[in-house]
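The complex appears here minus one protein chain, its other protein chains still in place.
After this line comes chain A, so read on.
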Amino acid sequence: MAALSEEVLLVVKRVRQRKQDGTLYLMTERIAWGPEGKDRFTVSHLYADIRCQKISPDGKSKIQLQLVLHTGESTTFHFANESTALKDRDAAKDLLQQLLPKFKKKANKQLEEKNKMLQEDPVLFQLYKDLVVSQVISAEEFWASRLKLSSVEHSLSNNSKQEVGISAAFLADIRPQTDGCNGLKYNLTSDIIESIFKTYPAVKQKYAENVPHNLTEKEFWTRFFQSHYFHRDRINTGQQDIFSECAKQDEKGLKSMVVQGVKNPMVDLLSLEDKTLDEGYGSLTVGPNSSKTVKENSNSAIIKRFNHHSAMVLAAGLRKVILVYWKFNKFYPELNLLFMNRDAPSDQASETSSTDGNSRDSDFFQPPIKKVKLQEAIEYEDLQNGSGPKTIALNLKKSDRYSHGPVPLQSHHYSTSQDIINSVSCIQEEISCYKPCLTRVMPSSAASSAITALSPGGLLMQAGTQQAVSQLVPTDVQSELKHLYTAAGELLRHFWSCFPVNTPFLEEKVVKMRSNLERFQSTKLRPFQEKIQREYLSTNLTSHLDEMIQAAYNKFHAWQTRRMARKT
């Protein structure tokens, strides 16, 4: 039944669904269909559930509209009113076209993603069951750090769905058709528009500037197709054309690309020749060809445009990748991997500009790439015996920090490498002048008892004979223990991630986390401990878990007392 609050936007009669006549209703939030003569809807879809709509081609005898849902199901409506079928269908289609995008954004993308993650990752799913289902922590808390983490991880490991590139022929897909009265009709889809924007940012800018203040969307695209910009062989003449500026920008972009030069020295045609003949020598006369015809000019314009177009399509696909690299760089500034130098222009630009503006300094970046390329070029893989796996060179800016790791400042004094070298040499020196003092050695009986004590089974080697946990503990307990470990680890991760506590939000969280930990201990850990006690297994199975939790408690306690002290 249609709820009272729902406003019916469109009613189409004589619409068939599964060979049954009926009426189609388009309402504010859903689309519904009821069979003739009945007062209920047999089909009803929320707009948010609909992925897209499809229509039958114009020439077909049956005039249909198909709705594809996110779940993959689809529903087909057949417009059966002979005289107005096409009009009905188009009306429904247009209305849907307007409605669907509004709901698209609402569709809970995150939920989908979470679902997917849980499905893909059994460990995570178990964790979820352990922590959220058993109400140790709330779902939000569980996801709060997960999603953020996962998005980075995913983009790095390229697990996530790859960005779909742009078809090089997207302009060709706009097939102009004659509409019968000396006009042309272009079919534009949102995909094509997006491709145009991505490939030609200048057009996007123009669009933002002019639509809808100066032009309607339709006018904008009409002008676009009329412009010389779209027709690559036409030469830029008109000034009133809004796209002439785009062309100029493109030209500039192309020029700047050319001026930037290429990074791979093996394809740099400019530096290919070692000693070019001076002007005037040589037998070939490639004089300045000033007398180019218009035709030739337009031909070379086409060639330029094609190069530019391909470069832009390529760049549009790469932009995303660079962004990830850049992000990655931000996360791990020390690891400035070599291959990134090549792809992340932003990085390199900042690098060169920082070195007192001397442009030649980019020279220092060049050799590695050049060396690599040269080595690649002279390599005969089949002549060599198994060359080792290709490694990526680390390009460390501060090797010190890398090798010593992040060390807390207040930590005790650690030895510098010089100290270590000194002490090593010191020891070496001592060893070199070491002389065994044979008069003061141990009696042989003491020595032999020490050896027995240290042999397997001896006094001091008891632990060595112990059987591994895997042999002592039944598998079900093992797996339970594993789950406990992951769950505890997850909780502790949440707990420790709160430190240093410097915002009220974190304060709140850390308190909550402590109570979560306590709850975990009481609802999960204790029963487990009791269980293994009942089964007479050694209780130190969980001692490490206890220790970890205890450490967290201690930390919490210390933090709390400090806070109290500060407050009073």
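Please note the rule applied: a residue touches a chain if its C-beta (ideal position, glycine included) is under 8 Å from a C-beta of that chain, and two chains touch if they have at least 3 such contacts; residues count from 1.
Definition applied: contacts and distances are computed from a predicted model.
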Among "GATA amidotransferase", "CCT-beta", "General transcription and DNA repair factor IIH helicase subunit XPD" or "1-aminocyclopropane-1-carboxylate synthase", the UniProt name of the subunit that does not appear here: "General transcription and DNA repair factor IIH helicase subunit XPD"
Given A:184, A:266, A:441 or A:472, the one touching the chain that is not displayed: A:266
Selected from A:57, A:280, A:456 or A:500 as touching the chain missing from the view: A:280
Residue among A:10, A:43, A:132 or A:302 touching the omitted chain: A:302
Identified contact with the non-displayed chain, of A:28, A:310, A:449 or A:503: A:310
Selected from A:133, A:377, A:431 or A:565 as touching the chain missing from the view: A:377
Contacts of chain A with the absent chain, listed as residue ranges: 165, 167-169, 171-172, 232-233, 254, 257-259, 261-285, 287, 291, 295-296, 298-300, 302-304, 306-307, 310-311, 313-314, 317-318, 358-360, 367, 370-371, 374-375, 377-378, 380-385
